[in-house]
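Step one of this worksheet: look at the structure below.
Here the complex is missing a single protein chain, while all its other protein chains stay put.
Entry: chain A
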Amino acid sequence: MDSSTLLYSLDLVSGNGLTLSSEQRAALHTSLIILKRNYKFHRVLFWGKIMGIKNDYFIAQGVGEDEMKDRKCLYSFNCMDWHLLPHATEALIAEVDVAAKGRFIGDPAYTYEHTEIRHRGEGDDAVEEEVMVKVSEERRLAVTVFTIDKEVAVVPRGAYIKSPHGTVQTNRSFEGLNPTEAAKLNNYLHFTNPKNLKKKSILEMADLNPSIDFLDPLSDDIPKGSWSLQFEHGSRVCVIRSLLWFGLTFFHVPETSQYGYVYMGDGLKNLDLPFMM
């Protein structure tokens, strides 16, 4: 969520019990402004908190010209000193998937090791080879943040527009969903490169607005029911929680342009979801 409205928005997403202490809020207000100047970001978002066993990571995102592509992630332990996270490449994601297991420790230098025995050659020449995959926690963190953004980042429909040049920007005239629309999952979109959009039939595409509907709606997610949509704070605020990534909370106040999401959790994907519904 935007760092400038952090104070206000944090109370709206704290329904799952996690928030920031006054000290952390104050520190964020100071440090994120400096961060914005130093890295020349257009906007700085407070992304969330990943809880480790020994320490917690606070994560901020800086946004450049393009809201979707120009994003950089930074982490901090004390909300003051920020360190840039490496870019999550395909190879890195594969490595982390293999090696990293269990809870985050809270030490970026900690290395996860995984030994794998691979067979090479055939018949008598078969050689067993031990392959060691080493991944530092800093890289795991980068991949986790990237994956969470890819799988469960949420924006209301119409909040972002894609210009004819292909850049994605906030929609200045977004005035919020109305309460009826806000209760439906198909008015919320995944803020990531669309996967299913092109597969839609012409009939479905007919009432889509290409400058707004360039993203996948949440209602198409598989399995169905991987989201919990509720109205909280006296039924005024629409709160969406992901059941796939426990800890991701999105809020939107209908008929205002206030929306945002935050992740506060242990950074583990809920793979047991099919058994739990």
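As a convention for this text, a contact is a pair of C-beta atoms (placed from the backbone, for glycine too) under 8 Å apart; a residue touches a chain by one contact, two chains touch by 3 or more; residues count from 1.
By definition in this document, contacts and distances are computed from a predicted model.
Peer 1: Determine which name in "Methyltransferase small domain-containing protein", "ER membrane protein complex subunit 3", "Brix domain-containing protein" or "Radial spoke head component 4A" the UniProt entry assigns to the undisplayed chain of the complex.
Peer 2: "Radial spoke head component 4A"
Peer 1: Pick out which of A:Asn209, A:Ser228 or A:Thr256 touches the chain that's been left out of the picture.
Peer 2: With A:Asn209, A:Ser228 or A:Thr256 as choices, the missing chain is touched by A:Ser228.
Peer 1: For chain A, which residues lie in contact with the unshown chain of the complex?
Peer 2: Contacting residues on chain A, toward the hidden partner: 11-12, 14-24, 49, 51, 53-54, 78, 102-103, 172-173, 179, 225, 228, 230-231, 233-236, 241, 243, 246, 265-266, 271-272, 275-277.
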